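Then we have chain A:
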Amino acid sequence: MNDARANILRRLRSNNITLENDAAHSSTASLANRPIDSYWNKQQQIEHLTQNMQAVRTEVHHLSNGDWLDWLKRELPVRGFKQVLVGDNETGNRVIQSMEDSLKISRYDRQIENWKSELFQDVDVGITTTLGAVAETGSLILWPDKAEPRLMSLVPPVHVALLNANHIVDTFSEAITKLNWVDKTPTNALLISGPSKTSDIEQTLAFGIHGPRQLIVLIFDHK
Partner candidate 1 sequence: MHQTEAFQHRINKALNNQQVRQNIRSVMSSLMLKRANQFPDSEKLELQRTQAQEIRQRALANQADLLEQLEQKLTDNGIEVHWAETAQQANEIIYSILKSANATSVVKGKSMVSEEIGLNQYLESRQIDILESDLGEFIIQLAHEPPSHIVVPAIHKNRKEVAELFHQHFPELSYTEDVDELTLMARKILRQKFEQADAGISGVNFAVAETGTLCLVENEGNGRLSTTAPDLHIAVTGIEKVVEKLSDVPHLLNMLTKSATGQPITTYFNMISKPRQPGEKDGPRAVHLVLVDNGRSRIRLDNELLDTLRCIRCGSCINHCPVYVQLGGHAYGTTYPGPIGSVLEPQLSGIDKLGTLTSACSLCGACGEACPVKIPLPKLINRLRAESVNATYHDSKTPGTGSMRSFSQTLAWKCWQFIYATPFAYRLFSWVATRFSFLTPNHLGGWTKYRTLPKPARKTLSQLVKQEGFANE
Partner candidate 2 sequence: MGTDSPKKVYFFASCLVDLLYPAAGLSAMNILRQQDVKVIFPDNQGCCGQPAFNSGYREEAYGVARALMNRFPKDIPVVVPSASCAGMLKHHWPELFAGRTDELLALDIASRTFELTEYLVTELDIKLSDLGEPVQVAIHSSCSAQREMRVSQHIESLVGQLDQVDVIKQQRQQECCGFGGTFSVKQADISGAMVEDKTSALRDTGAQIVISQDCGCLMNIGTAFEKQSLINKQSAPLTKHIAEFIWERCHASD
């Protein structure tokens, strides 16, 4: 297959394309979808984010510091969930410590191969943290890692995401800079903007085709 590589590269190099100046130096830094001088303040960010997320049927709750735990404690049993999945981290610990006995809580602390069918068949809710969110598009930013693996936000029918209001940015571009995305290169990074959906049958919107049917975002203000 080395021939293929060499042949392709040779053909590509045999036509030297000269760009007009604009295209050669185009920068996406100025590509904001709104005037550059109108950065949103925190309240506006929360408003835009909430509006955009609700438009695609995401459930959003604004909570004050620490209240997210109370919310989970109150709401999860009421909604009839039986098995909750948390991460192998401090957030997971806090959930485990505060939940009633009626809920089974699993911690994602094993390799997937050891419990794949349980994850796929039994878990109702996955609770994850987020790195932040993009207000303009209504997107959560997740970099799944050792403590909160990739399938947590994908396989359970319900995904509860915890979002610190201070970590909301205006745009995806801004997030790339702020999170030092280029240098860190996470294994997997995600923008999640709602529950799983499809319009493949007659363009009729239906939720929960493969990923979570429900996305619940708990925004808390952490000083």
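Behind the choice of candidates: all candidates are chains of the complex that A comes from, given by their letters.
The rule is short, and it goes like this: a residue touches a chain if its C-beta (ideal position, glycine included) is under 8 Å from a C-beta of that chain, and two chains touch if they have at least 3 such contacts; residues count from 1.
Quick caveat, the model's predicted, so the values are computed rather than measured.
Peer 1: Which numbered chain among 1 or 2 touches chain A in this complex, counting any copy?
Peer 2: Contact with chain A is made by candidate 1.
Peer 1: Which chain A residues qualify as touching candidate 1 in the complex?
Peer 2: So the residues of chain A touching candidate 1 come out as 1, 3-5, 7-9, 11-15, 17-19, 22-24, 26-29, 31, 33, 52, 56, 108-113, 116-117, 120, 136-139, 144-146, 149-151, 154-155, 171-173, 176-177, 181-182, 185-204, 206-212.
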